[in-house]
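Removed: one protein chain of the complex. Kept in place: all other protein chains.
On to chain A.
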Amino acid sequence: MALLEASDVHGGYGGMNILNGVNMSIEVNEIGVIVGPNGAGKSTMLKAIFGMLTVSQGEIRLRGEPITNTAPNKLVHKGMAYVPQEKNIFPSLTVQENLEMGTYIRPQNFRRMLEQVYEFFPPLREKRRQPAGELSGGQRQMVAMGRALMVEPSLLLLDEPTAGLSPLFMNEIFERIKTINAAGVGVLMVEQNAKQALAIAHKGFVLASGQNRFTDTGEALLNDPEVAKSFLGG
């Protein structure tokens, strides 16, 4: 059974449709990557999955269970975690308090998950008493992903995790995502750095104008001359 399955999803903001029939499917322990031009509806699709905008048509299933239009705080209980592209930390809370909010729904897991997250992101352990708003961009991204991992999710949704980061941090974040995935977490992410992202992806989805243009394995999409020409910059 697929971990996440979205079929013919339509939706948008205030009656304006941005998604016009998106199909997506990733298996347990897979990395799925959504790429495409600006305005293709990549981030909108993630928000639709996480119940942050109304899906007007189509269905989304998590391990076979229908979750279309379920509120975000309920989806967290079902093992889903979401990291927005912007405003993805609590700036006035300390790093450790940010992570603690990740286990808000299961406080008994706090200590165990905290150790795990500090192992994934060692710099966070040193900065644990510092307000998260004072950290650098890369470390903020670690806090954001760390908070999501505290949920102990089976599916992690990441909206442009490397946006605005230096190439050095970018590589580090991609490495972390691979490690997280190897630990048994399914990942669905939107990425601007399409080539690098597709290189670590099991599944790739190229969206344009709110619809799937290409859907294949990451490797196949990377080697597809047509995809390369129109979406990966040659």
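Basically, a residue touches a chain if its C-beta (ideal position, glycine included) is under 8 Å from a C-beta of that chain, and two chains touch if they have at least 3 such contacts; residues count from 1.
Methods note: contacts and distances are computed from a predicted model.
UniProt records the chain missing from this view under the protein name "Branched-chain amino acid ABC transporter permease", selected from "ABC transmembrane type-1 domain-containing protein", "Branched-chain amino acid ABC transporter permease", "Proteasome subunit alpha" or "HAD-IC family P-type ATPase". The hidden chain makes contact, of the residues A:91, A:137 or A:184, with A:91. By the touch criterion stated above, the residues of chain A touching the omitted chain are 50, 52, 71-73, 76-77, 81-82, 84, 87-93, 97-98, 100-102, 104-105, 107, 147, 151.
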